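Take a look at this one; I'll ask things after.
Note that one protein chain of the assembly has been removed; the remaining protein chains are unaltered in position.
Labels A and B are assigned to the chains in the order they are written; within every chain, residues are numbered from 1.
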Amino acid sequence: MKRALPILAVLVVLLAAIAVANPFFLEPAGFLAFLKRAAPLVILAAGQYFVIVSGEFDLSVGSLVTAEVVIAARLIDGDESATWPVIALLIVIGLLVGLVNGVVTTKLRVPSFIVTLGMLLILSGAVFLWTGGAPRGALSEGFRVFGRGGLGPVPWSVLILLAVGAAAIWLMRADFGKTLMATGDNERAAALSGVRVDRAKIFAFMLSGLAAAVAAILLGGFAGVSAQVGQGLEFSAITAVVLGGVVLGGGRGSVLAAMAGAFTLEALFTLLNLYGISGALEFTVQGVIIIAAVAAGAIRLPWKFTPRKGDAHAAS
Amino acid sequence: MLSMRGIGKSFLGVRVLSGVDLDVTAGEVHAVVGENGAGKSTLMKIICGVHAPDEGSIEIDGRPVSFGHPLDAQRSGIAIIYQEFNLLPERTVAENVFLGREPVRRGLVDRAAMEEATARLLDELGEDSFGPRDPVKRLSVAQQQVVEIVKALSIDARLIVMDEPSAALAEHEVELLYRLIGRLRERGVAVVYISHRLREVFDLADRVTVLKDGSRVTTVPIGEVSSDELIRLMVGRDLGTYFPPRSAGAGEVRLSLRAAGNHKLRDIDLELRAGEIVGIAGLQGSGRSELAKAIFGAEPFTAGEMTPSRPRSVREGVAMGIGLVTEDRKAEGLALRQSVRDNALLVARAVGGAKGRNGVRDLLERVRLSPPRQEQEVRYLSGGNQQKVVLAKWMTMAPRVLLFDEPTRGVDVGAKAAIHDLMRELANDGMAIMMISSELPELIGMSDRIVVLRDGRIAGTLPAGPTEEAIMRLAAGEVA
Partner (left out) sequence: MNQLVRVRRPAGRGEARSGLAARLREPTQVVFLALLGLIAVGWVLVAFDGGQFLTMESVVGIQQRSAALGIVAIGQTLAILAGSLDLSVAYLISLTSLVAAEIMAGQDGNILPAIAAVLAISALVGLVNGLVITRLQVHAFIATLGVALIIKGIVDHLYDGPAGKVPESFQLLGYSRIGPIPISALLWAGVAVVAWFLLSRTRLGYRIYAVGGNEEVARLSGIRTGRVIVITHVLCSLCAGIAGLLLASRLGAGAPTVGTDGGYDLESIAAVVLGGTALAGGKGGVAGTVGGVLLLAVLDTIFNQLEVNSFVKDVVRGVVIVIAVAVYARRGMRRSQ
């Protein structure tokens, strides 16, 4: 909680700015709409967090989201009764992709950057190969309800988001989370304490795959079926996590902060829209902010903790 | 050529060196000996510009110098060869030798000149087992050491500091080192030679300087001192430091090794008993840490017997009730950015044991962590407190056998005594303890039995309270 404070403060300021420009935002309906829009990215950020905190990358989530949506549309093809089996299948696929990413990274010692990049190519190729170039079929109403509908006034996606968020926080407080964090911080010390570091990392990749599957289910209903639905989401997710103060390289940062980072990113887009800045310039602002955020975090540290540069060797 | 006067240095208020004088003349091999913690490595780092002295002066050829960076020392003709080599494995020998100083002709790197110069230096050293174009990654450790020496010669170093140069070498490779040093002497290069191995000191050095507790004891020509005298000069202190009383006797055998070995160890026979602290002595590279890691299952034994069973992995070792307090706390013992509590619970969480979780607070009090703040990140703790966290980590699983590798290295005096007390307390509670230490007074004060290793084998076993000389003799082999 303490580590999430800076990003939460930024988030609150942004939300206040949105509310000033658009009072509707303060009404439950307005705020819930915001949460609904933010839900997929927040869930992806939670998944990506597990991988990053263990010291790795997952570049495959964007294409995994696209693949999942396209697969769902093709398999359901408007058939209401196929909804639940397909949802189950999507989740299995997400876990499986994570499993492969994790096993290749840990057992074959290929950098995760390359593994998940390869997975990105494989997934996007395979899906379009199977569908013949353009997404076909249609989602069922029962599938779309998760992204669009709600339980009374509360959208399903918000409820799912709450569940995912709670689960992620719980996981990070459980033994798994603590050992994963230690693995990202100092893999050797963790291994010498009996932590199964390979297994922990594989599980982290599987969580990221699972998050992508859930995000795909929400996005399929919310944004519809297209070949671009997941485009760039891997970078947005990594941006969100880093914005939350989680450090690439592992061992630092909280999952709550990572999710807050995703909310902040989404709030920033909303705010830019409100002030009439074109959708395209959003990216420019996003770019500036991510560099500034990381630089602000990075610059403080060396002055505090690392010795004079020439000493680094001597100290070892 | 080098003259140091009244050198003093403190770190964080702890005095490491005081009033040290050192004179080195051209073409001389000057050995510096002393126990761990005597201040050798700090003195070397001052010579090489890594640390600046707090007091005292350094002169080279009569001119005062002050080094702010290792490069300054290099420009004055001083080079150091660390135990850990500063080489790029993917580049060739010549490229490494001239790294950062590549000769250029018409704007381009003059490879031919570079390789020729390297070849010439290799020739002068009588080295013909590899050439300037060989990539460093294909060279043996001894050959890489030659590359470091060539690098030093290529900057026209007139003084080369060698820090335990033989530690990483096999027996036959040490011969090569002797030959190299002979050639350096012929060239008029001064060598400052730091070593624990007295035989090498007697074989190589012209003069020897003995350091003890941060001060210089004496500097004498090697012909005027015997090895027994040298050992006495190094360790000669009164062992008045307090150690907890030994226990009455050893209990049942907790762990035993029969002819155990792996790629670093051979024919190890050892028993660890409940209630007993077994000390392990040996020089650097003798296989001390490897022994601990093999018993623990991190670098398992591949031959011989171990009862109750031979662990093939860390998890099997932990399941057998074995814990290892590693030598390098920061690299191998702790996740530095995690809290005290999370580090203390790491083992319990990794193996899924429920024990000790609720009692972390009690445990931290038991290991005398002061103050026992659970939420602090361990990187902010002192060395002594960090070590106590490592101890707490293992105590959560109530181990049957606890292995300590240099348990008090980098720990202040107060915490040291606390750790010693705790070790004895654990032994008295029925734990079997093995302790590796290169600090002989500690080893003698704590151990009920001392096993000395040499070159991966057991060189001998000594009963409680041996003399330091006895340990040194076994560890170093026959001394001239």
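The rule is short, and it goes like this: a contact is a pair of C-beta atoms (placed from the backbone, for glycine too) under 8 Å apart; a residue touches a chain by one contact, two chains touch by 3 or more.
As the structure is a prediction and not an experimental result, all values here were calculated from the model.
Undergrad: Which residue from B:23, B:102 or B:173 sits in contact with the chain not drawn here?
TA: For the chain that is not drawn, the touching residue is B:102.
Undergrad: Given that one chain is not shown, which residue among B:53, B:132 or B:323 touches it?
TA: In the complete complex, the chain left out is touched by residue B:132.
Undergrad: Out of A:20, A:88, A:126 or A:151, which residue would touch the omitted chain in the full complex?
TA: A:126
Undergrad: Contact with the hidden chain only, please: which chain B residues?
TA: 70-71, 74, 86-91, 95, 99-102, 104, 107-109, 111-112, 115-116, 119-120, 122-123, 128-135, 137-139, 143
Undergrad: List the chain A residues touching the unshown chain?
TA: Chain A touches the chain not shown through residues 57, 59, 104, 108-111, 113-115, 117-129, 132-133, 235, 238-239, 242, 248-249, 278-288, 290-291, 294-295, 298-299, 302, 309-310, 312-313.
As a convention for this text, only the chains that are shown with their structure count from here on.
Undergrad: Quick one: which bits of chain A touch chain B in the complex? Just the residue numbers, please.
TA: Touching chain B from chain A are residues 175, 178-179, 181-182, 185-186, 188-196, 251-252, 305, 310-311, 313-314, 316.
Undergrad: Give the list of chain B residues in touch with chain A in this complex.
TA: 45, 49-51, 69-70, 82, 84, 86, 296, 298, 314-315, 317-318, 324, 326, 331-338, 342-343, 345-347, 349-352, 379, 393
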